[in-house]
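Apart from one protein chain that is not included, each protein chain of the complex appears where it belongs.
Letters A and B mark the chains as written, and numbering starts fresh at 1 in each.
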Amino acid sequence: MGVNIRFFIGKGGVGKSTTSALTALNNAHLGHDTILVSMDPAHNQSDIFQRPFTEKPKQVVRNLAVKEIDLDYWMATYLKDTQAQLKKAYSYQSAFNIHSYYKILKYSPGLEEYALLLAFKNTLQTEKKRDNIVFDMPPTALTMRFFSLPFISLIWLKALLKLRGQIYDKKGIISKIKFGKREIERDKVKDRLKSLIDDHIQLQKYFTADGTDINLELNNDHLSFQEAIRIRQKLADIGIDIGRILINKVKNGELLEEITNQFNGYPICRFPLSSGELYGLQSLKKYTLEIPLFAIPNPVGEIR
Amino acid sequence: MVSFLDRIQRKIVTVFKTTDAVMRNRAVETVEYELEELDNIFGILVLGTFIGIPAPPIHITMDLLPLMERELNLMLEKVSTAQDPLGDLFSVLGID
Partner (left out) sequence: MRRISVRIQGTSTVAYGLYVAVKEVNFGHHFTSISGTGPIVGPAIAIIWGWVPALLWVFLGSVIMGAVHDFGSLIISMRNQGKSISEYTAKYVNDRTKFLFFLIVFLELWIVIAIFGLVIAVIFAMYPQSVLAVWVEVPIAICLGYLIYKKGANIITWSIYAVLAMYVCVFLGPYLPFKMPAIAGIPPTGVWTIILLAYGFIASILPVTTLLQPRDFINSHQLVIAMALLVLGVLFAAFGGNLEIVAPAVQTAPAKAPPMWPFLFITIACGAISGFHALVSSGTSAKQVRNEKDALFVGYGSMLMEGSLATLVIIAVAAGIGMGYTTKAGETLTGVAAWTTHYASWTSAAGLGSKISAFVDGAANMIMALGIPKTFTLAIMAVFVASFAGTTLDTATRIQRYVIGELGQGLKLNFLTNRYVATAVAVGSALILAFATGASGKGALKLWPLFGAVNQTLAALALIIITLYLKSKGGWKWLVAGVPAVFMSVMTIWAVVINQLKFGTTHNMLLQVVNLIILVIAVWILIEGLIKFFSPTHTTEETAPVTT
């Protein structure tokens, strides 16, 4: 029995931060040790709870801690680490030339989502004693890159490993012919590729494990509806399934039937539009009382 | 007299050893060149981001970079060959 992971994803502005906060509060209220992790660079949780959050978790109420990921920190740490490794491994001249490339690498596409993955892994590591981890995810684009990164990486890694294997075998043959015996040093790159593959397979497992829930959130308007459909498809393409559909800020009955039909088969939760702004711990608690049947996803129970 | 025969014998042994080395080299010459190219390709695939071609997710490149000094150097060397491989082709394939 490991820790339960809950992702909240969806188009920007549908109310993920609020919903994830509500969920986390509910879980904590039910007695589960919960941490709410904001992966969104917009960092709305600080606004919602009306206090600043950092990488270091802060206790908000009993059973609930909150932390905010600092993406810049993770990117910078990663680059610094690799640079240090490079300096150690390369001869002086080469390392000297590589240095100039590092400035450009900072802006590489792909670095952001990798930093997010690093933060994710780190969170799993440090918070594994908890019952629940609730992840408030960034807007769709970055979130999609986050989820597909292990998948894409594995495709590359497997192809690279195959090529590397061929190279290694050829070297063995050449060595045998030239010197009478196969004597080639261990291929560090091949080993590294293998361990990277293991790492990424592990990551994928987190996304599809039983204790993991992906909550796809939308409002009952066309734009977020369409986006939700796309998100579901894209995730299906890489083998990740949605756990639950959340319809937030429901004002009138519009589209509800369409949405229900489209996502037939998934558990669906509805959150009515709140009368006031959900800002601050008090108004959050008040909202939970407003809803007749409190339908916020919890680890054990189900929905309507 | 003995030392003279000795020298002859050593000469013959050297000739044999050299022939053996030459033959072994002949046997692998083209394969080695092919291997160089495979190494080059591997380098280009991983480090493609440095030369503006589609590359793996950046973290794979960065992760492997510290282990690929040799490939990087080979890539840089091969740049001039890629412009004009005729000389290499002729000598590796041994045209007469």
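Heads up, the rule we're going with is that a residue touches a chain if its C-beta (ideal position, glycine included) is under 8 Å from a C-beta of that chain, and two chains touch if they have at least 3 such contacts.
Given the structure is predicted, the values throughout are model-derived calculations rather than measurements.
The chain not displayed here makes contact, within the full complex, with A, B. Among the residues A:His43, A:Lys176, A:Lys234 or A:Lys286, only A:Lys176 touches the chain that is left out of the figure. By the touch criterion stated above, the residues of chain B touching the omitted chain are 17-19, 21-36, 39, 70, 73-74, 77, 80, 83-96.
Interface residues of chain A with the unshown chain, by the touch rule above, are 93, 171-174, 176-180, 182.
As a working rule, only the chains that are shown with their structure count from here on.
Across the complex, chain B meets chain A through its residues 24-25, 27-28, 31-32, 34-35, 38-39, 41-42, 45-46, 49-50, 56-60, 62-69, 72-73. Listed in rising order, the residues of chain A touching chain B in the complex are 78-79, 82, 85-86, 88-91, 94, 98, 101, 105, 108-111, 114, 149, 152-153, 156-157, 160, 163-164, 166-167, 170-171, 173-174, 177-178, 188-189, 192-193, 196.
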